[in-house]
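Contents: one structure, followed by commentary.
Omission of a single protein chain aside, the complex is shown with its protein chains in their original locations.
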Amino acid sequence: MSELEICNITKDYGPSRALHPVSIAVERGEFVTILGPSGCGKSTLLRILTGITQPSGGEIHLGGKRIDQAPPEARDVAMVFQSYALFPHMSVAGNLAFGLKMKKVRKDERARRMAHALEICNLAGLVDRMPRQLSGGQQQRVALARAIVMQPSLLLFDEPLSNLDAKLRDTLRHELTELHRRIGATSLYVTHDQAEAMAMSDRIVVMNEGRVVETGTPLELYRAPKHVFTATFLGQTNLLPVVARGAEAQLPWGQSVALDAPATGDIQVSVRPENIDICADEAGSGTVCAVSFMGANALYTVEIGGRRIRVSQSGVEHLIETGRRVTLQFPGPVHRLNGTTAQEAA
Amino acid sequence: MGGLLRDRRAQLLLLLAPGVGYLLVFFGGPLLSALIGSFRQDDGSFTLVFYERIFTRASMMRGLSTSIYYGVMPVIVSLAASVPLALLIRRSFFGRKLFSGLYKLPMAVPGIIVGLMVIVVFERGGFLDRLVAPLGLGLPKLVRDDWGIGVILASVWKQVPFMTLIITSAFAAIPEDIRNAARTLGASRLKTFFIVEVPLAMPGITAAILLTFIGSMGSYAIPDIVGPPTARPLSVLMVKEFNQGRFNQVYAMGMVLSLFAVSVLLLYYSLTSRIGTGQNRGDAS
Partner (left out) sequence: MNALAIETASMPRRRVFTPEDRILVTIGLYGALILAIAVPLALMFLWSIADGWSPPLIVPKDYTTARWAGILGDGSLIRATVNSILIAVVVTVLTAAIALPTAWAMARFPFRLKRLVEIFILAPVIIPGLVVAVGIGQVFLLFGLAYSVTGVILVQIVGTLPLMIRLMTATLETIPDDLIHAARSLGAGTVGIVLHIILPLAVPGLLAGGLMSFIGSFEEFDKSFIVGAPVVETLPIKLYMYLDPYSMQLPLASIVSFILLLPALVVFIVAGRILRDDLMAAGMGKI
């Protein structure tokens, strides 16, 4: 049995359904991210896990015990909030000690755990400060320390980095990954930022409109997504309708490509911009309509066969100008998506 | 640059002038003249005799203690009713919106009418008395009685909505996430309330207490109508002296009352600066 088992959890608000039956399993020590757009139900799911919100149906088991009917204070679950939610009238030390006092941890054990958490979260020297005297990044670290000091069976993160600016987000992301490596708590992380999800997780659960779309490791989901939603939500891609004949398929403008799995008939494929080669060719069938130089790579928008394809090229020496004719090449097999017809791709 | 700055300063003064100016003329001035008057004899010389009288004459002393009594008791009783009420209103129940409007009605009722209501309901021979008469019981003297129960009832009736409003807002200003964080860290509903929510709502609660105390301590109409003639508060005594033209004595009594109010205010400031929640306008970024 997994450390955390979410079984068919549903949540209804009156007539509208926020969560269709959702089932997720998390192994001990795993770092799983729930990724999805705003309103997909991921925050609702987190609140149900903490016990702040009641599910309409389903069960939750943590460490073998059923917890979905228990009040929040009885669960061994700690959460890092998006708004930090530090107690304004207590110092950093007070905030950290709060949960330990509630669970009646002995004084020496308390001091030990607090010292450890302060060290891991780079909070040395801030022990007696009040929350209003701390910067955003520091507050977030205190919120983190307050959660890990509880040594919970389940550690939850509700988009903790979204209130920070880009540079700080980057720094803290690395700190979080390092932290997880050191303490190995079973963690469930919620975010809408796909780069964050891919960088931090052992596994990603993709959610949309109250349902789980698919799960997998970041690499699996990026290279071989099963669903259109996953393909378009993670990174950039080109969705193309092709006519398949066994191990090969024909693109709308006649070019042939290899498939990563055999098929016949009209299917849909997803090709990442970095998996397409572009070269200037006066006799080519494509035309460059836009160029963006991103530093590490160049992003081209190519008009070919009546469609716009995005192509990414790295290590460029010089850029191909707009209006020039180009040829596109597909060196590797392209990925076939599940259960969608050519119509949905068009 | 200098011209612009001066312009802004001038702007500021001009804008502040009507309100602050009016209060200076019609409030600050009279208050100052009252303060000076309380120390002046008729011939203009400095004297403390008016203050002496307040602290030596038996009727005046009783007046002062009665004023304080009429300030403290309504606060205690109102708190006992307002806090549970504020907590109940938070929850959702049928007719909550309507109730939120209705419970504030007493705030629109002037003190005299509240006095009248107390007489109608609680006076010997009034409604409650007649209600229990068939049972062979009689109502104890609640109006114009020695304990001033009628006065306290009337003050409480008027102050509870006000207190509830402010306390409800104080609790509502606490972000929900903080409550949720306390719960996930192992605090029960009760513990969360006492250890997290009450300290954070304290500034609002103490403000409500302070304003209620001052309001009921200084009120005139209610103690005059339903209060016992044997224990009149300073406010009632002041009007008597005023009608007899003994203005300087009135000023001294007024200053004593004001001193009490101001010292409670100072106590409030010292208390809340110690609690210090950091919940000022503008968040820590």
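Order of writing sets the labels: A and B. Residues in every chain begin at 1.
Quick note on the criterion: a residue touches a chain if its C-beta (ideal position, glycine included) is under 8 Å from a C-beta of that chain, and two chains touch if they have at least 3 such contacts.
No experiment lies behind these values; they were computed from the predicted model shown.
Undergrad: Who touches the missing chain here, B:Met60, B:Val196 or B:Ile214?
TA: With B:Met60, B:Val196 or B:Ile214 as choices, the missing chain is touched by B:Ile214.
Undergrad: For subunit B, which positions touch the chain that isn't shown here?
TA: Against the missing chain, subunit B presents residues 8, 11-12, 14-20, 22-23, 26-31, 33-34, 37, 85, 88, 91-95, 99-113, 115-117, 119-121, 125, 127, 129-131, 133-134, 144, 157, 162, 165-166, 168-170, 172-173, 189, 204, 207-208, 210-211, 214, 217-221, 225, 235, 238-239, 242, 247, 250-251, 254-255, 257-258, 261-262, 265, 268, 281.
One rule holds for everything that comes next: only the chains that are shown with their structure count from here on.
Undergrad: How many angstrom lie between the CA centroids of subunit A and subunit B, rounded to a whole number?
TA: 55
Undergrad: Please give the residue numbers of subunit B that touch subunit A in the complex, ascending.
TA: 175, 177-178, 180-189, 191, 195-196, 199-200, 275-280, 284-285
Undergrad: Can you tell me which positions in subunit A touch subunit B when the two form their complex?
TA: Residue list for subunit A touching subunit B: 47, 50-52, 71-73, 75, 77-79, 81-83, 85-89, 98-99, 102-103, 130-136, 139, 146, 150.
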